[in-house]
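The complex appears here minus one protein chain, its other protein chains still in place.
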Amino acid sequence: MNVSGERTFAAPRATVWKVLNDPASMAKTMPGVESFDVQDDKHWTANVKIPLGLGGLKMKIAMEKTEERELEFAKMAIKGNGVGAMMNMTTTFELADAPDGGTAMKWAADVKIAGPVGSMGQRVLQPIVNQQVDGVLASLDAEVQEALAAG
Amino acid sequence: MSAVETSRTIVVTINGTEYEREVEARKLLIHFIRDDLDLTGSHIGCDTGNCGACSVIVDGTLVKSCMMLAVQADGASVETVEGLSEGGELTALQQAFSDHHALQCGYCTPGMLMSATALLRANPSPGDDEIKKALQGNICRCTGYWNIFEAVKAASR
Amino acid sequence: MSDMSTTVAPAPVEVKKGWAGQSVPRKEDKRLVQGEGVFVDDVKRHGMGYVFFVRSPYAHAHITSIDVSQAEAIKGVYGTLTGEEVASLTDPFFQLSTPPGAHLKDFALAVGKVRYVGEAVVAVVAETRELARDASELVEIEYEPLDPVTDARRAQDDGVEILHEDSGSNLMWEGVYEWGDLDAAFAEADKIVKIDELHFHRFNSTPLETDGALVEYNRGVGQWTLYTNNQFPGFAAIMMGPAMRCGLDKLRFVTQDIGGGFGNKITSHPQLVVCCLLARKLNRPIQWTEWRTDFHLSMSHGNERWFHDTEVAVKSDGTLLGFRTKALDDAGAWLRYEPLGGVIWAQVTPGMYRWRNIRLEFTQVATNKAPVSPNRGYSRMQHLWFTERVIDIVAHELGLDPVEVRKRNYIRAEDMPYETPNGCVYDSGDYAQMLDVALGLIGHDGIEARRAEASARGKLLGVGIGSTLDSGTNNFGQSRMINPELQFSGNNEVATVKLDIFGEIVVTLGTTPQGQGHETTAAQVVADILSCSIDDVQVRAGHDSYWNSHAGFSGTYASQFAVTGLSAVKGATEMLAAEIKKLASAIFGGVPVEALELADGGVRIAENPDAFLPFMACGAIINANNAGLPEDLGVTLNCRYVYRPPFQVPDVEKKFGNLTLTYAAQVHVAVVEIDPETGAYEVVDYAAVDDCGKRIHPQIVEGQVMGATAQALGAATHEQFEYDAEGNLLTPNFYDYHVPHALDMPPLKTGSIESPSPFTPLGTKGMGEGGGAGIHAVCAAVQDALRGHGDAIVWDSCNPYHRVWEMLSNPGASRSLVSVVDA
Partner (left out) sequence: MLLREVGYAKPSSVADALAILAENDGARALAGGQTLVNVMKARAASPDVLVDLNGIEELKGIDLAADGTLSIGPMTTYSEIMASAEARARPILGEVCAQIADVQVRNRGTIGGNICANDPTNHLPPLLAAIGATMTIRGAGGERTVPAHEFFVGVYLTAVGVGELLTRIEIPAGKGDGFAAVTLGADGTCIANAAASVNGSVRVALGCVAATPVVVEPASADDDAVRDAVRGAGIDPPGDVHASAEYRTHLAEVLAVRATREAKGRA
């Protein structure tokens, strides 16, 4: 399932880039993160409990930054391993100066969910994914503002 | 505050016989009936609550025993297909199922009989649409239902 | 309930005195309506371990590592089995195909690679069902995902991942079938109707009881007992024995009641092998219950088939001369019964029609989907759907009446027995009369008035015909058209009839019924021959390969019991009758057997009825009181008969020969009403007319017709095993895989005609698989309803509401698939 969009942050590119590349602040943007650990600047792992309403879906998540062009472009491969679900996600961020100030971010994600949860049906998963994405973007915004304030 | 337990001892009356057993909270009523009590007349045909092969009557209400925990039946009186006939004497409904060839493999039949029994208790002379509506929760893959409708009709007054 | 089911009286046949031909009460019913049947999941043993399969979440991936240590560490877990162990303990299953399919290395668990979502990778055994599943979550498997192949049409493209490295490509089997003179046919034609693509979808009959087994291992004699609901133990045994490196007699199959099969329970041999290996490894009984989702993910999907580049040679008046087409069959990940589907369709090559010139190029490929296996109407249904679609598309495009086109081209009653272009011999039937009966049942004369009345209500009404053949009693020699090396031909079935010491008549069958009422119909045949009551005849329930005699092709599949099973029963009973007379002749002091007759549960002298020897006495004398009997009497009162149908080995070169013994026929007519705003539609009227020759038990026959019809209606509207691009099955349970429920059933009118088969001992024909007619009829009815509303062509066998809406809102998409050119 592919989801993508564009978002503008009231902050310079450097700040947005910094947030996108700081595991700690990325962790804060992800839904239901319970623990988080950094191997190196390209590899992170996390234990998350994605709020699914009827009971959270526990997953071990491993992230790898597979591609990056300083201040411009980052590509991440995210593998989620949980009972009842396997998630494979590749996501890309493309930064540019927004015409009227701030930073424009083009993002796209290709999410593949397999296992029993996958078999719950797209009618359920698609709205869930969209909803999670909205959450991530909102908190990303917050993180960026925080970083900006922190200077 | 009521206790939280992962297993508890329950007392359930099935077809007039009282059973006292310790069960895990996660055990479905149908597994309790089939595996723990060896009453294998009620069947399992799906894992999403669609097929109705596990239909039983709990305290007078028709339910699917795969969507109820065994612990939820504590203190309840349960009727299964084994309790329908007395001393091998078929009920009018069971006889009608045979007369009208309303069963082939017989796997859905116990659940189908419980649903039809519940219908006829509530409404001894149902119309065609009421019969269909009452059997909507029971899947049969052999008969196409037509002969089942005929049988229920024949057993109604 | 007249609006729900009507039956027209069968065409007049001589009313035979006796049991056969009567709808007597079924012997099976009393136990089944009281919940006293014994189904596989009801079988329990002390100390048994429950097995749970860890299944692949990926459609296509390398298995890089498997770690079962955490799972095995749990208290109450008895052990596990992995693909590596299976590969060392067994040989790959025997393949029916020639290369490239022949090169597949098919084991009971995935070895090194997974090829479809739901493929079993590891088996975990524990003290309880729940615990086994808990432990399965602790099995750690690392996968390296590969691109899945989910579209058969792309399976042979360059750069596509190959499922089976051993076979070198995704091509499994291919063959060209051609009969008659295509060039001449197309030269003679006035018009050539071209159809670029038709698609027969993937589904199966989803028997309500899923597969299962309880397997015990007798270490002392190295023998396994499998309590299982496999419906073709003979086939399972020849697959399992060589793989497990044991003689077939070491595999004892036992079944009593089976909760529906429809062909879907033939290929459970991989799971059964796993249970056998675990029973031996863990030294305890192993219980396997396949859950509904497991079944949908991995069991016996029906063959998905595409038909490309079809060309039909036709005269302006609708006379069909011949056709060319390319059939592409999607086998899924493994060949578990395939590529037999590559020839089975040929049993009904011309459908019900007289065209003589036919070319079909058959190709079967592997995809990352569940393996296909027989499903009610196996492989013939796909082909018959194709021939029926062709008829209706031709009629539609040439502006002809589908009824007239059928009648013009149907094989005629006076042509029977009729030899088809490929040497099959249709035994008997009157298709045109069946069509008239069916049309009469739905009041076809008034259909235009109903169409107008419906359109006044804003509904589009359409009527469609589906005519099919239910070819039964296989000549297994046809397998040589797939692989000339195969040493199969003919067919056989066995029955034993004996008289026990107290005169009880006991019948054992080689078959494994799943609701077809064999106990009842066998008793009817026996009672007629022995002149006794069916209550005096005890037919053993179920099958036990140690106790019931059986033959290589024993089982319950492919519409054959009424021919093979009952002919065996007839043969064995006639042997017993002869022995009883022989015994009586000796007892009565040499009265010639011709002077004796069987009556009232005994044998007597016709002229002197007082000289009467009850069966009880016969049984007692032979079994317990036999001193002084003549040495050369040669009577055991325990008679085994093997029925062998009259078959020749087909000509493998010309692909010519009679592939089945009987050809029962069905003509169905469906009337649908479409809501043009939503594409939602319902079947508002339906007629099913069946001709399966002599009917031993009309009620059971009608029950088969009704059940097959309901399955067809489900398949035509909602039932589909559909996969997404990643190879996830989108309909893995009854929540998304919608089978017909009570409220979905239309009114049904049934009719029947009896054209006894000249080729079978009882005049019977195998039946039960003709329901495909319902799929053809609904497709035709939907197309008819859309006539004048975009004239869309129905190109898929499954038409859910969204597809009908798409045909209405964008008819061009399907219109572009067909064209008519002047020859």
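We just call them A, B and C in the order they show up, numbering each chain from 1.
Basically, contacts are C-beta pairs under 8 Å (C-beta built on N, C-alpha and C of every residue); 3 or more make two chains touch, one makes a residue touch a chain.
These numbers were taken from a predicted model, which means no experiment stands behind them.
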Among the chains presented, those that the missing one touches: A, B, C
Contact partner of the left-out chain, one of B:L39, B:C66 or B:L120: B:C66
Hidden partner chain, touching residue among B:S115, B:T143 or B:S156: B:S115
Residue among B:H31, B:H101 or B:R141 touching the omitted chain: B:H31
Interface residues of chain A (partner: the chain not displayed): 51-57, 83-85, 116-117, 119-128, 130-131
Where the unshown chain meets chain C, residue by residue: 52, 129-130, 133-134, 137, 291, 293, 677-680, 717-718, 720, 722, 730-731, 735-736, 738, 740-741, 743-744, 800-802, 805-806, 809
Chain B residues that touch the omitted chain in the full complex: 1-6, 8, 24-28, 31, 44, 47-49, 52, 55, 61-64, 66-69, 71-72, 115, 118-119, 133-134, 136-138
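To be clear about the criterion, only the chains that are shown with their structure count from here on.
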For chain B paired with chain C, centre-to-centre distance based on mean C-alpha positions, whole Å: 30
Inter-centroid spacing, chain C versus chain A (mean Cα positions, whole Å): 50
Residue list for chain C, restricted to those that touch at least two other chains: 293, 733, 735
Contacts with 2+ other chains: residues of chain B: none
Complex interface listing, chain C residues touching chain A: 57-58, 117, 137, 145, 293, 724, 726, 728-730, 732-733, 735-736
Complex interface listing, chain B residues touching chain C: 24, 26-27, 31, 34-35, 38-48, 50-51, 53, 80-82, 84-85, 88, 90, 94, 97-99, 101, 103-110, 113, 128, 131-133, 135-150, 153
Chain C contact footprint on chain A (complex, rising order): 83, 85-86, 88, 112, 114-116, 118-119, 121-122
